[in-house]
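Excluded from the complex is one protein chain; the other protein chains are retained at their positions.
Letters A, B and C mark the chains in the order given here, with residues in each chain numbered from 1 onward.
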Amino acid sequence: MNIKVRFFAGHRDIVGAAEQSFEVDTGATVGTLWEVLVVRYPRLAGYSGRLLYAVNQEFSALQTPLAEGDEVAFIPPVSGGSL
Amino acid sequence: MNIKVRFFAGHRDIVGAAEQSFEVDTGATVGTLWEVLVVRYPRLAGYSGRLLYAVNQEFSALQTPLAEGDEVAFIPPVSGGSL
Amino acid sequence: MMIEPFVISEQPIAPAPLVAYVQTPGDGAVVTFTGVVRDHFEDRATAYLVYEAYPEMAVPVLRSLAEEARERWPIGRVAVHHRVGRLEIGETAVLVVVAAPHRHAAFEAAEYIMDRIKEVAPIWKQEHWADGEASWRE
Partner (left out) sequence: MMIEPFVISEQPIAPAPLVAYVQTPGDGAVVTFTGVVRDHFEDRATAYLVYEAYPEMAVPVLRSLAEEARERWPIGRVAVHHRVGRLEIGETAVLVVVAAPHRHAAFEAAEYIMDRIKEVAPIWKQEHWADGEASWRE
């Protein structure tokens, strides 16, 4: 399945791109896609467990299954501290 | 002692004046002045216990002693309900 | 323009100069409370309101309420303007503006000041009902 991944903020700096496409196996989930990314970009590992996940602009979970053409975003921490 | 009394809102409607002067005995307090007013304007009695008191624009108490030339205000309830 | 932070006036209240006044470079949060004349109170239709103040006392009271808030929360500048006279529905009767380094203090302090205004500031409101009657809100 072809999945589009959007990268923002610190993630975009690490990956060097705002958007990339990935081929994943049928049955892949948000979590398995994240593992693929961490292998390719080891500096992402520090974000594990501190992320929010979105599939097609909806909040999702690591267990959420993916489908052909989905847009996935791994949302780095947004807690902008205290305005 | 000559004391100036300011009347506001519902009090002014009852008394029919925004300001009046009263002669009180030496030793008079905010509380004794209020009793004088209630005798003269019985409709003020309903405000007893629901007032704030000011002498010379400072919050005061029923026990506060008065002095010649003081300006006293009996402040009807200001709780404007809930904006 | 010279801004007076604590004012009782018959003039309409313009929020922008007050918000600009409280904002200093160290404060990241500004909370503004706008009290607006509503069209009803407890199911009874309002035509307009008349506010009256004891202004020589009310202005120092507003200033002291800001000091009370400052003793409780780390806040920056505060401004409070209250209108008196006749106000139509939708007009602003009171504006409380509080700046602070962090937002929670600004929210708490602004609500505290407004609550205290309702408790002790010598400012009264006369409801003029749509049916022609009038009554002081006590």
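Methods note: contacts are C-beta pairs under 8 Å (C-beta built on N, C-alpha and C of every residue); 3 or more make two chains touch, one makes a residue touch a chain.
Note that the coordinates shown come from a computational prediction; the quantities given were computed from them, not determined experimentally.
> Pick out which of C:D39, C:E67 or C:E133 touches the chain that's been left out of the picture.
C:D39
> So one chain is hidden, and I want to know which residue out of C:V31, C:V61 or C:A121 touches that hidden chain in the complete assembly.
Touching the chain that is not displayed is residue C:V31.
> Where does chain A touch the missing chain, residue by residue?
Touching the chain left out of view, chain A contributes residues 6, 8-10, 13, 50, 52, 54, 57-59, 73, 75-81, 83.
> Considering the entire assembly, which residues of chain C contact the chain that has been omitted?
These residues touch the chain not displayed: 15-16, 19, 23, 25-40, 89-90, 101, 103-104, 106-107, 110-111, 114.
Just so we're on the same page, only the chains that are shown with their structure count from here on.
> Taking each chain's centre as the mean of its CA atoms, which one is farthest from the centre of chain C?
A
> What is the distance, in whole Å, between the centres of chain B and chain C, each centre taken as the mean of its C-alpha atoms?
Taking the mean C-alpha position of each chain, the two centres sit 25 Å apart.
> Using mean CA coordinates as chain centres, what's the chain A-chain C distance in Å?
For chain A versus chain C, the centre distance works out to 47 Å.
> How big is the gap, in whole Å, between where the Cα atoms of chain A centre and where those of chain B centre?
70
> So which stretches of chain B touch two or more other chains?
Residues of chain B never touch two or more of the other chains.
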